[in-house]
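Starting off with a structure, shown below.
Every protein chain but one is kept in place in this view of the complex.
Let's turn to chain A:
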Amino acid sequence: MTTLMETGSLHYYLAMIWFILWGVLWAVYFILDGFDLGVGTLLPFLARSETDKRALLNSTGPFWDGNEVWLIAAGGVTFAAFPYAYAQMFSGLYLALMLLLFTLIVRGVSFEFRSKVESPGWRKAWDTAHAVCSFLPALLLGVAFGNIFQGIPLDETGFSQAGLFGLLNPYGIAGGILFVTIFMMHGALWLCIRTTGELKARAESVATKLWPGVVVLTVLFLAYTAMSTQLFANYLVYPVLFVILLLPVAGLVLMRTYLGAGKYWMAWASSGLYIGGTALFGVVGIFPAIIPSSPNPANSLTIMNSASSPLTLEIMLVVAVIFVPLVIGYQSWVYKRFATAITEDDLQY
């Protein structure tokens, strides 16, 4: 792989902006799809009756589709801004990615299919599919990002041959467990906003019980990260960057505080802050690499050797500046308009 740009050139700064936006897109994706994947994972544990199940599915029904587009956008931006990294990441993680896509497909149709036939067996089958296919994407995303944080075995030609079992190393699995737990917490808080009565009480109790788990897992994961990855290297060079860690820490503290006070919107937003902060922490850690190579950092895919041409980066920036605020605008409107506590009338799925 040849170096395509000079550090400090306009091209370099454009690539840097896109690196930040790339990180932000993934963070927003985790925040948004995180809660609906979490709710899906919680389905078998929280829902006791058909009404409960409907309430759970309806709590995410109007939103999941728009949320998942952030994945498409994050993938698209990787392709557009860092095509080499996109090609390596997606062919290198071939099986894991295909599996992720298949589970998302089954999950997506389960929303639409379950209600269309009046049969308990049919519904149970789609509910099970929904739960399994909400759990697996959370796990696989965690495994994938764990492996990226740790570094992927890229050789000098750049092509990685990390099979699925190569990805399931202890650190990757730790990432998976962390993601699943975080998303469940995030989902439980969402349910506190959108449900009422006994179901809400159960969601609240699950959130309360999950919280210490999230704290312990976060601390353990950070310690594990310090021991087995290079993720702290940038932080040790520029200790001021440790400020970023305040975001997830603040998120954790506020999440618990607001949950205790019964301010569920704020508690949910705080868990969003925690997720976004954690993602940002990872992204800053790998900079300037997008896919760090392990064990040989010289083979890493960085913003310098994998970015698109300056013209493409410029045009994309114009598109992003126009459309991303628009997207945020109308999606916020939808959340505001539709994210109220579900009543009997809303139980439609």
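Please note the rule applied: contacts are C-beta pairs under 8 Å (C-beta built on N, C-alpha and C of every residue); 3 or more make two chains touch, one makes a residue touch a chain; residues count from 1.
Here is the rule we use: contacts and distances are computed from a predicted model.
Think of the chain that is not pictured: of "4-carboxymuconolactone decarboxylase", "Molybdenum transport system permease", "Cytochrome bd-I ubiquinol oxidase subunit 1" or "ATP synthase subunit b", UniProt labels it "Cytochrome bd-I ubiquinol oxidase subunit 1". Residue A:Met98 is the one among A:Met98, A:Ala201, A:Ala226 or A:Ala261 that touches the chain missing from this view.
The missing chain, though absent from the display, is touched by one residue of A:Gly61, A:Gly146, A:Gly172 or A:Gly187; that residue is A:Gly61.
Although one chain is hidden here, its contacts on chain A can still be listed: residues 2, 4, 61-66, 68-69, 71-73, 75-77, 79-81, 83-84, 86-91, 94-95, 97-98, 101-102, 104-106, 108-109, 111-113, 115-117, 159, 163, 308-309, 311-312, 315-316, 319-320, 323-324, 327, 330-331, 334, 337-338, 345-346, 348-349.
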